[in-house]
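With one protein chain removed, the remaining protein chains of the complex are shown where they sit.
For clarity, chains are labelled A, B and C in written order, and residue numbers in each chain start from 1.
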């Protein structure tokens, strides 16, 4: 079994899953220097070093600290590497993570080893304990989320350097493709959405419940760079009537004229990718746009964004296939959305490539209950002024995504691999 | 017919409605000095003077300017008193309205007279023209919204003065009452919500559509000051686990420890009202709370806020009765929520007294279409990072409210008469 | 005796001086509406209303409050109209003066009358009391400073209105003149500067002391608009090498490209004056420039600004003649610097027209002692990060200025009538 199969399989032993996920984190960090791992380029970004320690802290705090006789690797880490769990204690302020001179990267790798050994010992003993399994599973899902953040955060860090350094050189791009978007029809229905069953899902995907959805159409492909360029060239960023009021204010305040990481040089569009600057490819899905830009584009195009219920209804029966980070980290990858256009019963790139903004504010499902205790802070307290994204991106692990998976970001966020698909 | 009956009646001639609404605006401003009408105490607040001119500008721009031969009272007003209609032209910046030395208050009253005469002449001629009726009706509804804002804005202005001056002295308070909250049951159902029919409603109340709502309970009364004090005394503002993450950040940043306008003096709670400082009355509905506070209280109480669909289902068949500004402006009113507890088939204070925060982000209804042209900017472009409030307040005209009416404010807003009711 | 002679004469009875100064304040406010008097257009600006009350508060606090049996007009004014005297009590925050809805303008005029009557009664009784004389004199000098601020502040308020309203219509401009600047020579010397004698001077002009000054030359005229235009046209605002580091940062941050109140319209320069927009006159002294701009111009011109010692040495023996507010308020005045070019032994416009920035940071003279008590806060505590200006402006009373007079503002301040003269 390769790691992807291993993680995807619900039968895999939890120990092997643990090792596979933790090893993947290491693999992601290989191209980075100690200096790269220190920098916090904006408050939303965390230093790589911090991600490495925080994901480890998660296992230490929620799994090991409960065990009799467990001795912390360093008691000060409880404070330093807590992200936002107030029930654990007051966390070190997020915006100051880039000011932490210590511990150094080497010491953080030691910390990871220390915790890995303790987890291995625990699992050797109690791998069939359901509560242990539950926390390890949650910790691994959590670490997978941070794997994606390591990539999006370091991309932002590198983009602040006027020389646009690479994370890693890219492999060859796929041959150019022509994208022809068509519309798929869905009937009005009282449908069930949300997660049910005993395999892993986050609390915010539950409970499964009914929603009434009127008939709608969904585009076969996400919006492409080429289509988005037409919007720009049609004065999209200069026409207030296309924008939400808050969106217009945002693009004016920040002087946005194109997606994040797009650069106009010598009358041509370039984009900054994890492999450095490259020419913009028209057929690729547009990426690094905010909700505001997705919404304005849709209005310009005479369409709208799908709700998350519509998206999930369309995705419900399809298998999770697409361009995920398993591709991205392989030697010949483009390190960017837009590998070969994965299709799935005529809905293309539904999973992977780019997260798709939906029209749905991130709210609790009817009857939603966060877990008791500190882990109840994982999702619920963020249900305000954010929008749901669906489907995963080229920086998400394929083993991490489900049709019911709900990601969420504020409408102005652009540093994730975020794109969108139209509905009407 | 008294003005309330006049406005409520769908048969009233549009001329009489116009005069009644415009006169009501004057009545609201009577207690204010020229100096009061200049001040903008925060960016969300507009000077009274500006409200008086802007509501007049609305009729001038959308009704009169179209008429052949119409001569503007002052061409510079198009720019000065446009609020946010980009289709009309770039508006004068909102945050600088308090810096406008001219026109003076007297000149603005002249402006109102000028426009009133022109509108009267137009209506004498064309009062049966459906498009004219539509725009006059919209302008009057618009003016009623600004009547409420004049009151909430001047309250904020006056509150900035360390001597807490009155807008007007209050009449006698009603006798103390005991509030006993009970729960009302509603069955799961696929229900219709939203506006239908040919009497006036805003675009955001349409189209009428189906929603599936599971069984729920709704509290018989809004949460009272007394109940809210218990939350405070139980450390509500010191316990992060009760708050949305953004809410916790907000109360920390602003050092909020109680609702807006509550003051702790000599170990007793007072509140600033339009009639100056007064003792807090436990049985009154709590008021001037943000969505964050409403949400935290609900969590503390083991309940939640209702969705707007739940609220509307409960309100659908009830008549619009309660403490509205028609009471507030009368000589013996308390100028504050909490007159006699209007009940309506065992749901008390559902209309009037305080706007009720719902758990629903302000989003377009399925199939929502804003009108063409500048008036399309009225509602649609604000559908982001705001929450829906229902039911009207003591500063809303009774003739302005419907069960389908959707008001909306950002979750941190507190200067409206905003309270809440629990669901579960 | 006209008021100017009256005030200038050291023999005038203090009662008459008091009345003359207080009346002058009224005269300055005549063109202003109640609304004009409310607005605070930036933190440095105070509403006219506030100036009227604060100057009155000064007499009440430092003169009347000490008298047995004095009853305050309104006890809350002690807090509201204290500017910065911590020894009197915590003052109402400066930046919030524009939020004070009460007292209204009419009430403030009553307050002035009340205090005027009390002061008159006191003076009738004790006008020969030296301490009383000292405080009245200080209060009048203080009021004269605020008379100038009323004019410069209301100019700023009016400038925020896109229609550029007038304070008052101007009289005819003087005929165009040609300005030919020459250099006057001064020998190196150990000179005395600072105030001595028993007529009034502020504490910061004392003690008289020796300074060694090397030989220098001083320009016969302040720099003119025409000369300053050449600096602009030579790229002055685009060449960092001409600027202090802090100056460069300031002009970049604020996008300054010309003096305050200059507007480029249809390829011509206009300036906003108290009489509205007018064409820029090349021969007038340049005005509303910051220290940074004065300093950069001097560097561009191969010269420098004079120190305050140099300025005072040059001014020491000359009589105080020039264009002061006594001219400005007369019916045929231009309401702007640059009436007929007052000369005084070949140094022109040394007094009046524009305050002249010097190269001297505002520091205490050797042996400086602020007075005991609250009045010690008048000057001393501002001796940091400010520069000295000399000579008075067209908005200063002629009776207020002496060769030893030290005005001071931060280097970025531009809303005073501030210009400069070169030295080398």
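The rule is simple: a residue touches a chain if its C-beta (ideal position, glycine included) is under 8 Å from a C-beta of that chain, and two chains touch if they have at least 3 such contacts.
Bear in mind the structure is a predicted one, so any value in this text is a computation, not a measurement.
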Q.
Under the definition given at the start, what are the shown partners of the omitted chain?
A. A, C
Q) Which of these touches the unseen chain: C:9, C:117, C:182 or C:385? A) C:385
Q. In the full complex, which of C:211, C:232, C:260 or C:394 touches the chain missing from this view?
A. C:211
Q: With the full complex in mind, choose from A:65, A:99 or A:190 the residue touching the hidden chain.
A: A:99
(Q) Using the document's contact rule, name the residues of subunit C that touch the chain not shown here. (A) 84, 86-87, 190, 209-212, 214, 240-241, 243-248, 291-292, 359-361, 363-364, 366-367, 376-377, 381-385, 411
Q: Pick out the residues on subunit A that sit against the missing chain.
A: 33-39, 41, 49, 76, 79-80, 92, 96, 98-102, 104-105, 157-158, 160-163, 165
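Convention: only the chains that are shown with their structure count from here on.
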Q) Leaving out subunit B, how do the leftover chains split into contact groups? A) A | C
Q.
Report the chain whose CA-based centre is farthest from the CA-based centre of subunit C.
A. A
Q: Let me have the rounded angstrom distance from the C-alpha centre of subunit A over to the C-alpha centre of subunit C, please.
A: 60
Q) How many angstrom between the C-alpha centroids of subunit B and subunit A? A) 39
Q. Distance-wise, how many Å sit between the C-alpha centres of subunit B and subunit C, to the nearest whole number?
A. 47
(Q) Where in subunit B do residues touch two or more of the other chains? (A) none
